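One structure is given below, encoded as structure tokens.
Of the protein chains in this complex, all but one are displayed in their positions.
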Amino acid sequence: MPEQLSITLTVNGRTHTKDVAARTSLADFLRDQLHLTGTHLGCEHGVCGACTVTVDGRTVRSCLMLAVQADGREVTTIEGLKDPQGAWHPVQKAFFEHFAIQCGFCTPGFFATAIELLGSHPDPTEAQIREYLSGNICRCSGYQAIVEAVQAAAAALREQATQGHAPRERALHDHERG
Amino acid sequence: MSGTRFVNERMVGTSVLPNEAIPLVEGEGRFLNDISMAGMYHVAFLRSQHAHARLLKVDVSEARALPGVIHVLTGADLLGQVEPFKSMPNRFSGGQSTQHWLAVEKVRFCGEAICAVVAESRALAEDAIERIEVDYDPLPVVTNARAGERDGSPLVHDTCPNNYLIKREYQNGDVDGAFAAAHLVVKRRFQLGRKQAMCMEGRGCVAAWRDGSFKLSMWMSHQLPYVVRHYLARHLGLGETDIRVVAPQTGGGFGQKASIYPEEFVCAYLALQLRRPVKWVEDRLENMVASTHAREHDIEVELAFDAEGRILALQSDIWTDVGAYSTYLWSAGMEPLQTGGLMPGPYQVKALRYVTRGVATNKTPVGPYRAVGRPSASAALELLLDQAAAQLGIDPVEIRRRNIIPQSQMPFRNANNLVHDNVGYLPCLDMAVSKSGYRALRAEQREMLAKGKLRGIGIVCFAELTGLGTSTAVGPGTLLQPGRDAVTLRIETTGTLTLAAALPSQGQRIATAMRQVAADELGMRIDDIACLTNDTGMAPYGFGTFASRTAVFGSGAVIQAAGELRRRILDVAAHLMQVPAEELMLVDSVVETIDRTKSLPLRQLAERSFFSAKDIPSEINKGFEVTAFYDPKHGSFAAGAHVVVVDVDEETGGVEIVRYVAAEDVGRLINPAVVEGQIIGGIAQGVGEALLEQLVYDENGQPRTVTLADYLVPSALEVPHVELHHANTPSGALGGFKGCGEGSIIGALAGISCAVADALRQRGGDIFQFPATPERVLRGLGVALDEAV
Partner (left out) sequence: MKAPGFDYRAPRRLAEATAILQDAGPDGRVLAGGQSLMPMMNMRIVAPQILVDINRIEDLARLEVDGGTLRVGALVRHVDILNSPLVAAGWPLMREATTYVAHPAIRNRGTTCGSVAHNDPAAEHPSVLLTLGGSVVIASAGGRREVQAHDFLQGIMTTALEPGEMVVELRYPAARPGTGWAFVEFARRLGDFALGGAAALLTMRHGVCEEARLTLVGMGEGPVRVLAAEELLTGQRIDAAGARDLFAAAARLAMGSVEPTEDVHAGSGYRRHLAGVMTRRALNTALARSRGEHHA
């Protein structure tokens, strides 16, 4: 077996110390060693965007980053988007309610990218949304529902901001209906 | 029941939120690659680097010796052990191909699997592949359909003279007479490149030895689990009851996951041999060459018109480059036959002739992909209609109006022998014209031209045959004629309903749609209904999800099964409530008397029927499980008309879609938001087909587009906002439903192609090859690009 390196990193708020082979990508590490299979590999050469996760507040292609490079970093994946009460992030909620998910394979990457966009552009135009998301490929939806969902999520986040705190509206079981 | 249907019409037609998407929202969808089993090995394939070569030596000794490598399987190891894929005989002329699961003696396309390596991890398996030594003796290659059919061309298969995997000549009506008497004859060539579905998730499988009563369990990213089971049994020499096939959460299909491929079958064989679970996940580099490609048409099409612009006859000559093998299951006939046979589309054609060929080449095999054949057929015809309109001096809308099949003449049998009924071609055209403000668009186009800006408008109509039953072939000429699918409805002990069908979803929200139909048909709350669509261990027999069939088949079977199930429920209720069944109805999962004075919740009824069965005579308590098959016979035509506006940059050849209006007839809508997602998603793939996506090969048969950086899938910037309008006419199928998964890509390729050609025509130019790359656009404008400076 090749040499194993020990790394310590925080993923979705939880700290892990693991031995990892140097050649293991962050994506494979998250999926195979932390069993966080919500991060999907669509091309493994950085084009499709499905594997996009957030590292220290910035989106990265987890297929192009080694797990060892995440040593000491904070990683957020799709599994870590809910708030502590278990309510969905407004981006998750908006994608669901706007039918912006079809096969769902690209969805994790879109979430990460959309959340980064809304962090710097609270009220993006349609053109800004399309440009920011243009590095994430969706083969099913034609993007229209995704654009609408990001607009709706932006509005929800702005409303939260004006209310001064972040009450993730309605509990999860609301979504379980219908 | 006495003629009365107590149905609460509430769910169908509503955009019910799909609870099946909740795992996907939370990152808990279980896709194929997310499945792991104790002791599971990983498989990787060594693939041919040559397009056509004799295999002189395959030396796996060094690979076998690598630590962590369990096994290396070669084609020779499989000889005599399993039955190779012999293409489906086709009743038209053309030879047959035999595809070994792992190449034996010869390789016929770059990417063909030669060896399978089993190792403790995928990375180790890939390490081992680099240590396999293969000696190739290169053979002359065929890379083009027209060259490949010539006498003296190298042969891909010795069994296929002129490299024909299929050739069909069809004639109906006096075509020669019509052309001789025509007021106007127009002709053009249309070429569409090779592309592929590019599902975001590739193919893959986990094959497990001994899983309960099954010898083999296959989790497989696939559209047709039951069909896979049948062929696994046949080729591995097992019984169908020995095998369970499950399609887990699937990351797109679009037809690419509807064929039978060697890799999964090799994995099944390995699982049986090694008695261990094995996993293979196709990576993107493999997917680019090992999963079926699509299209690659070269069409010469000719129309004869009378003086009023009415079509007298249509004839076409079609070459399809179908790749190295006749795609297993569907045959090489899919693209060639549907391109020829469905070319008349929504137009009245009195006389039709076509000669269509599927020519074998040393490229990846061509298989089914969204709207097989029709996009090219439609684009060729629509471009030619515009050409004729220009020559006749009539507007593109008018020439279509004069030729479209009107509802007043339906049922209408066209020259391709297809019967059009319950479809609104003209309403779609009218709606597209009015919603787009077509006249104003033309005026704007002229104003822009005066300012030196080139704008083009495409307006096209299309027909899409969906939900094909036993009377109309999916693959004309092939032996495989799926036409019946079943649904089982079962009331569980708590009064909830399980709906089981072999109609797996690749993102179409089939479960939600089926639950909606069942809720209405039975009178149940949708939350009380669960839907299983992906498991041959649980679902009744069905062919699966392809060819825009699932909504039609599934709904029809649900409606039929629900009638019987409701009858059984009300009979039991009548006994328990001491009220005649005729006076009962099921509403919101509660049995009520018509006057609403008495009620019995379904939950109580179910519990009593199961646990207190002694209280109910068994001739009344027949069991709350009903399976029904549905066969929609001829299928239903869906329709659409698209208006596309493009701006062409005359300096760069860049094309930008600035407006997209679609009017669609997809029958009665089950879930409008889901339907809109299907239609707009189809348009997006059409944008790629028309402008971006092309798999390019060099003259040696080497693929030149091998990554997603070379193969251009449209992003959010290239796909326009689509203004979508519904002009729905209910179909003749049960429930009035039609399929909606494929049609829009037809309109998109045709509409964008016509818009680009319309722009170029203003400068005296034209375009015959698609996708319309910037270079082709400039050449179409007559820009000299080859002169030395």
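In order of appearance the chains are A and B, and numbering begins at 1 in each one.
The rule we apply is simple: a residue touches a chain if its C-beta (ideal position, glycine included) is under 8 Å from a C-beta of that chain, and two chains touch if they have at least 3 such contacts.
Source: prediction; values computed, not measured.
Under the touch definition stated at the start, the shown chains contacted by the missing one in the entire complex are A, B.
Of the candidate positions B:A379, B:V572, B:L692 or B:A757, contact with the unshown chain belongs to B:L692. Touching the chain that is not shown, out of A:V11, A:L34 or A:M65: A:M65 (per the contact rule at the top).
For chain A, the list of residues touching the undisplayed chain reads 2-3, 5, 21-23, 25, 28, 44-46, 49, 52, 58-61, 63-66, 68-69, 112-113, 116-117, 131-132, 134-136.
As for the chain not pictured, it touches chain B at residues 121-123, 126-127, 130, 283-285, 651-654, 692, 694, 696, 704-705, 707, 709-710, 712, 714-715, 717-718, 773-775, 778, 783, 785-787, 789.
Keep this in mind: only the chains that are shown with their structure count from here on.
Averaged Cα coordinates give chain A a centre that lies 30 Å from the centre of chain B. Listing the residues of chain A that touch chain B in their complex gives 1, 21, 23-24, 31, 36-45, 47-48, 50, 77-79, 81-82, 88, 92, 95-99, 101-108, 126, 129-131, 133-147, 175-178.
For chain B in complex with chain A, the residues that touch the partner chain are 15-19, 21-22, 24-31, 33-34, 67-68, 123, 197-201, 249-252, 254, 283-284, 506-509, 526-527, 673-674, 676-677, 680-685, 707-709, 713, 715-717, 719, 721-722.
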